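Omission of a single protein chain aside, the complex is shown with its protein chains in their original locations.
Each chain carries a letter (A, B and C) given by its place in the written order, and its residues are counted from 1.
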Amino acid sequence: MTHSAPFPTRWNDNDQYGHVNNAVYYEAMDTTINTWLIGAGLVPVGGAEIAVCRSSSCDYLAPIAFPDAMRVGLRAARIGTTSITWELTIQREDTGLLLATGRFVHVLVDAATRRPVPVPPWLRQAVEAELTG
Amino acid sequence: MTHSAPFPTRWNDNDQYGHVNNAVYYEAMDTTINTWLIGAGLVPVGGAEIAVCRSSSCDYLAPIAFPDAMRVGLRAARIGTTSITWELTIQREDTGLLLATGRFVHVLVDAATRRPVPVPPWLRQAVEAELTG
Amino acid sequence: MTHSAPFPTRWNDNDQYGHVNNAVYYEAMDTTINTWLIGAGLVPVGGAEIAVCRSSSCDYLAPIAFPDAMRVGLRAARIGTTSITWELTIQREDTGLLLATGRFVHVLVDAATRRPVPVPPWLRQAVEAELTG
Partner (left out) sequence: MTHSAPFPTRWNDNDQYGHVNNAVYYEAMDTTINTWLIGAGLVPVGGAEIAVCRSSSCDYLAPIAFPDAMRVGLRAARIGTTSITWELTIQREDTGLLLATGRFVHVLVDAATRRPVPVPPWLRQAVEAELTG
């Protein structure tokens, strides 16, 4: 199972080549993951653990330009002891054309010490139920 | 009459104070104006004239944080010979709470020379019909 | 007396009109003010009070494009009971050409409750000594 969400573009996402700048795709992926995490129960400020980015990558297949909107698809490829590997797709919202595929690895860390901690059971369960298989 | 549009926030819009950074409000206003302009017929790349920002301002009344969404309201306060003065409101999308009020002055310029040109009749008409009164 | 600091531009600051987007000027002003505040002793995370933006404005006089750099000048126009009004200039770093003038009003608030608090004496003193007159 996977999750997907729209990601509208902004005027200033277009760079001087008239298309959405490559860094914005990471904003789109990060926003989609964090929206899902917060919905699942992660508390960014004041919670016990937070998820920080350990690595990320993106392959760009086709450009898009404001005012066209993206749609981001999210699945979990792997749940490790302290990390989650996310796989993402970015499509045009209107036609479904695949624009990019990406990957994020998040490490769960203690909110105070920023040291890795095990993926909490409630999160493991939610990821398994909603974003795998 | 006025126009209004949702403006979802992004993970990285929140600054270290845990709320949407003040500069993002200008992205929200600029995006709303340009979406309307493009819908009205302005062609950002390859058109005869473009609208460039001459001045802007914003009063911040209440904070908002990702993942909450904004809604931006737009009206035209004045159509000059070569400029349009926009007045905007930014509210929470869910509760309608007023977060900020803002103003943009756009000058119409020739796309090539970037010199001011009269507001084209089709644009003046659209603004008067949809964003004033 | 005033403070000034360089503000290099980034590839993605240029929007599709090939010049630095208007919202970036607010990033430049906010960055310059906060760098000065931190240098003066403000602690953004874990300190007693923080400075939040109450209003801002900018007049755009001439465009600039990456890779050209800005220089931001800062002075304090007024120190109120709980607020500071900053006046800023943005120039080209190389030629000194004036690109924009701006204004920020910051309100000092308690870091926890986010309620306005008096400008602390150490900050009032530093502003008066370095950014006024």
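Keep in mind that, in the parts below, contacts are C-beta pairs under 8 Å (C-beta built on N, C-alpha and C of every residue); 3 or more make two chains touch, one makes a residue touch a chain.
Keep in mind the model is a prediction, meaning the values are calculated, not measured.
*Asks:* Of the residues in chain B, which ones touch the absent chain?
*Replies:* 11-12, 14-18, 21, 23-24, 65-66
*Asks:* So which bits of chain C touch the chain we can't see?
*Replies:* 6-8, 10-12, 18, 27, 30-31, 34-35, 38, 44-45, 66-67
*Asks:* May I ask you to list the residues on chain A that touch the chain which is not drawn?
*Replies:* 16-17, 21-24, 26-27, 30, 44-45, 50, 52-60, 63, 114
Here is the rule we use: only the chains that are shown with their structure count from here on.
*Asks:* So which chain is the furthest away from chain B, centre to centre on CA atoms?
*Replies:* Checked the centroid distances; the maximum from chain B is A.
*Asks:* Rounded to a whole Å, what is the gap between the Cα centroids of chain A and chain B?
*Replies:* 28
*Asks:* Determine the centre-to-centre distance between chain A and chain C, using the mean Cα coordinates as centres, and give it in whole Å.
*Replies:* 32
*Asks:* At least two other chains touched by the same residue of chain C: list those residues.
*Replies:* In chain C, the residues touching two or more other chains are 16-17, 21, 23-24.
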